[in-house]
Each structure stands twice: as structure tokens, then as C-alpha cells.
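Only one protein chain is missing from this complex, and each of the others stays in its spot.
So, chain A:
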Amino acid sequence: MSERLSVRKTYKLFIGGAFPRSESGRTVIVNDAKGRFLANAARASRKDVRDAVVAARKAQAGWAARTGYNRGQILYRVAEMLEGRRGQFVEELRGSGLGKAAATAEVDGAIDRWVWYAGWADKIAQVTGSANAVSGPFFNFSTPEPTGVVGVIAPDSPLLGLVSVLAPVVVTGNTAVVVAAESAPLPAITLAEVLATSDVPGGVINLLTGHRAELAPWLASHQDVNAIDLTGAPGDLAADCERAAADNLKRVRRPVADDWAADPGTARMTAFLETKTVWHPVGI
């Protein structure tokens, strides 16, 4: 029997539930930690950012209108699919230079993190919302609502870091346009394959690979993006993006030193929530 030809995977972008190549037709070469060729990944352009924002905007109202319980179910389904691909993720992380034990720990951590956030879908309103005492014949409620379309500049931690910034954005009903880690983009696209097969509506999560410095400013200046998470943006780029984001008063989450293994708390979810307070007359 002759030797099999290797079947290599084409890593593309993830926009609106589909896997298009970059509009620009460009690719970047991704090497492993020892400098050996791993794959060609798509190098997204500003027009891919534009298309991703359009897809995210289109999906946002429907995603936010689902019940928290349903969003939780869908995100838990993502965790199930992640679990099924554990081996593949471990291999890919080893390609980026991690040892077997470290890679396994990172994949397990990412799956557990995803499940943890999925659980918050129908609980965050109880924690951040309130029934307010007012001096009048009214019920007065404050409830959290999603901000809208959130741009995410993902950190260099290729899987655990990505999951830790992405899950808290979408669990509350936002939709996301994510610029994946520049150094190791492949696990992000494999995560996209997981998302595409786990009932997440197209457009809720959009993943772009390419150069941060090229893509982040377009996301920051885009008038139809409501918030931006600059976690993965290095100093100068973060400052530029924050300046551009001010133009339409985007919510900005500045980069801080994160320990991805630590208990994340609710801060990343509440950063992209707005509070709506409603007065209901009583007794009429």
C-alpha cells in the first residue's frame, strides 16, 4: 500500500457562522515553537472586520432576546463539544510550545472556565440586578442588559486566555468580534469549528486571525461597535484604540495583567452590561 498523502487543514476566518477566507486573499505562516511550518492562517483585513461587525450586529438582537437559561444551555453545549475535541486541542497547544502536562492543564482549564461562565447565564441578573425601595407606590427594578456588539482583542494565551475573555462577553447576550492571539491563532479557529457545531447562532461569535495592530484600530473606531476589550493589545496600541473608541463613547476594558488560572470573578461579565431601571405603578 502506498503512503497516504497528508490532508492538511485550511485555517480560515469565522464570520457569521461561515468560514470564509480573508477578503484580501492574504495568509500568514504559522510556525511551531521550534520554527517549523505548521499551517497557513488567514490574515484578515479591515474589510473582514467590517463584515464581522455587520454579522455580529445582525445576530445581536436575537441572541439577547433568548432567555438566559437557553443561552446557558447553548454555551454548555459548546463545553460538551470542547470536551470531545480535547485531544486535538492538546496537540495544537503542544505545537505552540507547551509540554504535554501543561497543554492538558490548559485545555482542561479552558473547558472548566467555559462551563463556569455558562452557568452564569441565568444567574447574573439576580446578582447584578435589584428590586429597589422607592418612596412611592411603585415597583422599581434594575436589570442588567447586554451592551451590544463587543470587540475583543484576545490575549496571547491561545486557548484558556481566549475562552476567559470570550465567554463572559457572550454569556450575557452580547455578540463578539474577536481578534485572535497573533502568536498562536490556530486553536482559535479550532474553537470556531466547535462553535459552528454547537447551536451558537451564526454571527454571535466571529473570530479573525491576523495582525492585531492592523485590525484593532478599525474595530476601535467602528461606530457600530458598542464596547471593546483591549486585553490583548500592547501598551501603545491600547492607548491608540482607547482614543479612537472615545469617538462614539465605547465602553473600554483596559488591559491589565491577568492570571488566567485564577478565579475570574464576575468583573468581565459586568464590564459589558448596562443597567436598565424600570418603574411599575402599583395598584392601578
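Some points to look at:
Criterion: a residue touches a chain if its C-beta (ideal position, glycine included) is under 8 Å from a C-beta of that chain, and two chains touch if they have at least 3 such contacts; residues count from 1.
Here is the rule we go by: contacts and distances are computed from a predicted model.
Choosing from "siroheme decarboxylase", "Spore germination protein", "ABC transporter permease" or "Deoxyribose-phosphate aldolase", the protein name stored in UniProt for the chain missing from the display reads "Deoxyribose-phosphate aldolase".
Contact with the omitted chain, checked across A:S6, A:S135 or A:Q223, is made by A:Q223. Of the options A:R57, A:R77, A:R94 or A:H211, the residue whose C-beta touches the omitted chain is A:R57.
Listed here are the chain A residues that touch the chain not shown: 49-50, 53, 57, 218, 221-225, 244, 247.
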